[in-house]
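Chains shown are a subset, placed as in the full complex.
Chain nomenclature is as follows: A and B, assigned in order of appearance, with residue numbering initiated at 1 for each chain independently.
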Amino acid sequence: MSIKNSELKHLIKSQRLNYPLEQIFYKDLSIYKLDVETFFYKQWIFVGHESRIPKKGDYFLFTIENESIIIIRGENGEINCFYNVCRHRGSHICLEKEGNARTLVCPYHAWSYKLNGNLKSARLMDSDFDPKAWSLNKCHSKSFGGLIFINFSDIPYDFDEFIKPIKPFIKLHGLGEAKIAARRTYPTKGNWKLTLDNFHECYHCQPSHPEYCEVHSPGYIQAYGAGNNTGPSSEEFSKELSNWNKHAKKLGYYTGEYSDEKLSNFFRSAERTPLGKGKLSETKSGKPASVLMGEFKEFDGGYTTIGSSPFNSLLMSNDFATIFTFIPRGPLETEVELMWLVNKDAKEGKDYKIDEMVWMWHKTTLADKRIIENNQKGIMSKKYTPGPLSTMEIGLKKLKFWYLNQLELTLEN
Amino acid sequence: MSIKNSELKHLIKSQRLNYPLEQIFYKDLSIYKLDVETFFYKQWIFVGHESRIPKKGDYFLFTIENESIIIIRGENGEINCFYNVCRHRGSHICLEKEGNARTLVCPYHAWSYKLNGNLKSARLMDSDFDPKAWSLNKCHSKSFGGLIFINFSDIPYDFDEFIKPIKPFIKLHGLGEAKIAARRTYPTKGNWKLTLDNFHECYHCQPSHPEYCEVHSPGYIQAYGAGNNTGPSSEEFSKELSNWNKHAKKLGYYTGEYSDEKLSNFFRSAERTPLGKGKLSETKSGKPASVLMGEFKEFDGGYTTIGSSPFNSLLMSNDFATIFTFIPRGPLETEVELMWLVNKDAKEGKDYKIDEMVWMWHKTTLADKRIIENNQKGIMSKKYTPGPLSTMEIGLKKLKFWYLNQLELTLEN
């Protein structure tokens, strides 16, 4: 069943530069398992916003493969993360997706743990039993600007280094003063890489995403639709961008772009760009769907996108943020979770309208789900061979290059 | 997981002549996969009738394993067959089971193909992109008498040689001047060989198929129920057949039998025989369910059966044809598709009644589905061993002999 390292190395080398991956990368179980270890478990993954657990003992669960992680607000307001596995016989401790617990009590034999994970009590143990040795297993976690990131590595990449280039973009939008307005999940029957291929190019936007094309300008879609310089340059958009940069700077707002070197451990990118002409927000009307967030005093007509890793993207108007989380659920399935953030003081119905806010990405993600699923079906054919990429699929090429490079490094170590 | 060639060769040799196959042949995944390659993908498979796609751009899909095939009426009325896989990123192109398309446009990035499979347009490609190199992958297909056959081999067996011995039987019934009156599918939880074992003997007809026994004479069922000479000879039926042959010849209709040698690449058979006494058609009343087809000027009381391969059978009265397609859907599942053809000019309700026409094979196929599923369950037991075959199971023995022989040849090459 399992592909050998030498075969995989050979396969990596044989992938063609200007073409998508071969079939095996999109369906093989052993490559999938290696992927989860090499990529998902090594990256800092955004899993939720602090506003979801405001009070001591508030928690929610995040699941990936056979792991369930408890993200819980501790005694002193800190965020703690534990594997949801009792140290006695291994039962799940928290059974609901979210809730509040003053003590983490295992429902099986009532071993109970403090909010910092220390074992508080266990009945009827042998006299030599040492409770200190049986704390809950921690999962690494860090927060910035209200965003909770977790990391499954034993020795994770440095968080400060990770967050540094995307910090000013997050700060500008004041995500630390935000709250969750809506959450939706889109189970998608496609390999995680196929799902991300879709997200990293905007060649399909014109035929498939009328809503996206209503909000964003044709020049932007061509040149930047899936991140900075993911398509051929557009003179028109260069002018738009340059004019808008002056405008935004005059208003005192952060502008600019960031993109990781291809050989970094990270695959981050960020940029600020103008929305389509006359649009203030990523809505059907172009009018705001909520009140201003963060440092904004007035609408600057801008759009901020951050890719913190392949598994998360933050797409932000001045008034709300749409956050994507891509969770591998098997070689042929990915869960796409969308979360919308607004100013923490905004009132639903009065200050923001959920329908208007979710309109674009809800419709677009449903369309992508369908697209990816039909792509996966075709890729399963023995006649599938990678075809030549267009000039608008540079983002996919970058992602593939980084993926193959990181995988190769892993096999060498 | 996978059985070795040497083991399989040994297994083939150890199968006993007068007994069904051993358990492993009816459940093993690696044998199943080899079966699909060796048998289904090498035979000419009937997948539909031309009347289903009368107009330019009309299409339907045929699926087997991970393959989806587009069968489409081309610009000049010809039938074209393509793998449903875009040459760009591999998406399925046609998403509906049937429809009409003037151009085959991929729903992902709008690459579009002509009805002959040539790439018509692809936006924003590099300057060195050669559209001529990116036509849709063709699947071999040929038609005769309105029947569309496809073949998954790179170099298929010669179609003319294939169709030759069954041609006069098809011609007689004028299938080229027919139309589809009904289609039904019967998903059956049994290995494809177990499903065919059932179809190739009529030992079970008496206890299990009262409808079949109403229409066909006891002598026929014993001697010919599952094809010519699949049971012990019946003096009574020999007389019936001989008398009927004279009658049919006098009317000017084709008669006779055909059967492949056991060591042929093909497993074809055909014959014309009389229906039960006084019956004009394979219906409950014995009266016609539709108007005459093909060369018939009056009912001759005959029944024509053709097995074009193990995966297709055509069973025909003078007024309608019932066509079987057996599609492997995994080691433990087979889809049985039934299609009924009538004269293209017949009007439903007036000239033909669907209920009367489907009565026998609908009821009988439902019964066989149940029978095969219970057979598969028992075969999974570790106590299952093949038992001795009766004198009415010669058809099963022939099929098994051919199967083992072809499989052995494949392993040697």
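Heads up, the rule we're going with is that a residue touches a chain if its C-beta (ideal position, glycine included) is under 8 Å from a C-beta of that chain, and two chains touch if they have at least 3 such contacts.
As the structure is a prediction and not an experimental result, all values here were calculated from the model.
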Subunit number of the complete homomer, 2 shown here: 3
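Convention: only the chains that are shown with their structure count from here on.
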For subunit A paired with subunit B, centre-to-centre distance based on mean C-alpha positions, whole Å: 49
Residues of subunit A defined as touching subunit B within the complex: 1, 18, 20, 197, 203-204, 206-208, 232, 371, 374-375, 377-388, 390-392
Residue numbers on subunit B that touch subunit A, as the complex places them: 1, 66-68, 83-93, 95, 107-110, 122-126, 129, 134, 137
